[in-house]
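Quick one: the structure is below, and I'll ask about it shortly.
Every protein chain of the complex appears in place save one, which is left out.
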Amino acid sequence: MKLLYFAWVRQQTGVNEECVTPPNHVNNVAALIDWLRERGPQYARAFEDVSALRVAINHELVDFDAKLSKDDEVALFPPVTGG
Amino acid sequence: MKLLYFAWVRQQTGVNEECVTPPNHVNNVAALIDWLRERGPQYARAFEDVSALRVAINHELVDFDAKLSKDDEVALFPPVTGG
Amino acid sequence: MTVRIQEHDFDVNAELAALTVGQHHVGGLVSFIGLVRDFGELQSVASMTLEHYPGMTEKILGKIASEAAERWNLSSSLIIHRYGYLEPGDRIVLVAAASEHRVSAFDACEFIVDWLKTKAPFWKLEEGNGNAKWVTARMDDTAASARWSVKK
Partner (left out) sequence: MTVRIQEHDFDVNAELAALTVGQHHVGGLVSFIGLVRDFGELQSVASMTLEHYPGMTEKILGKIASEAAERWNLSSSLIIHRYGYLEPGDRIVLVAAASEHRVSAFDACEFIVDWLKTKAPFWKLEEGNGNAKWVTARMDDTAASARWSVKK
């Protein structure tokens, strides 16, 4: 699974993108975030407050209960501020 | 008094602008138009139907009952179509 | 607030850049370009000749721009209106409004265009296929203009 981080999420994790292989029980976005928090203090901090977190799977915005597949590209970022 | 004509009013009168000295009883726009109609067939035709005629005195749009002075610049034209 | 009436075409890039140069509080610049269409009240339009009322036109355009500046918080505005002989695809008018916030810029620009249509002393002669027709005022332009009559 490919993970991408943008804006302050990227700054806090300290990573632009990475490939991860979470365990089988990590089958939706909420579970992924819980799992990421355990990967280190910078992840714990990045995902401490998820109220301002947005998630896209394969370029589509999704809710936290969206299902994940191992080949997905999952992006985690703040609300967008384009235009 | 200076008169100006625009668009089809100009085409029908055959004149861009002219200076006129109407008699004293011609003291408002309606009276001016009545007086102009008597000046020849091209004027009679131009002012036959005044429903689509607009009038400005000294660059200000006015109603047909607006008073006239001898130094006024009076323009007669169709509804505008700018933009 | 810039108002110009001219026969020649305009450089949109230069005009819009001049509107906001050095004005770093501007967040949004909205512009409208009106173009000559190849159809109209005549089915086929080969040319359009715009006549205007020199002296009155400048005053009315200035009033429209002032009215927009009173209604919205604009940092600048622009009206350039052409006259003379034009062909389909040619630009007739450029209207622009710059503001800190985009909503003001959009509203002011649309307001200026709507008022131009019903208040500025221009007349358009369409010609094509041997026909010539003075464009008549449109009811929907009158309605569009009237919706701004109550100040917000």
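Letters A, B and C name the chains as they come in the text, with residue numbers starting at 1 for each one.
Just so we're on the same page, contacts are C-beta pairs under 8 Å (C-beta built on N, C-alpha and C of every residue); 3 or more make two chains touch, one makes a residue touch a chain.
As the structure is a computational prediction, the values presented were derived from the model and not from experiment.
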Open item on the list: Given the contact rule set out at the top, which of the displayed chains would the hidden chain touch in the full complex?
Closed with: A, C
TODO: Pick out which of C:Met1, C:Val103 or C:Ala146 touches the chain that's been left out of the picture.
DONE: C:Val103
TODO: In the full complex, which bits of chain A touch the chain not displayed? Write them out.
DONE: 4, 6-8, 10, 52, 56, 59, 75, 77-83
- [ ] Quickly run down the residues of chain C that touch the omitted chain.
- [x] 11-14, 16-17, 20-39, 88-89, 100, 102-103, 105-106, 109-110, 113, 144
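Assume only the chains that are shown with their structure count from here on.
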- [ ] Could you put a whole-Å number on the gap between the CA centroids of chain B and chain C?
- [x] 27
Open item on the list: Please tell me the distance, in whole Å, between the geometric centres of chain A and chain C computed from their C-alpha atoms.
Closed with: 49
- [ ] Report, in whole Å, the distance between the mean C-alpha point of chain A and the mean C-alpha point of chain B.
- [x] 74
Task: For chain C, residues that touch 2 or more chains besides their own - done: none
Task: Sites on chain B at which at least two other chains make contact - done: none
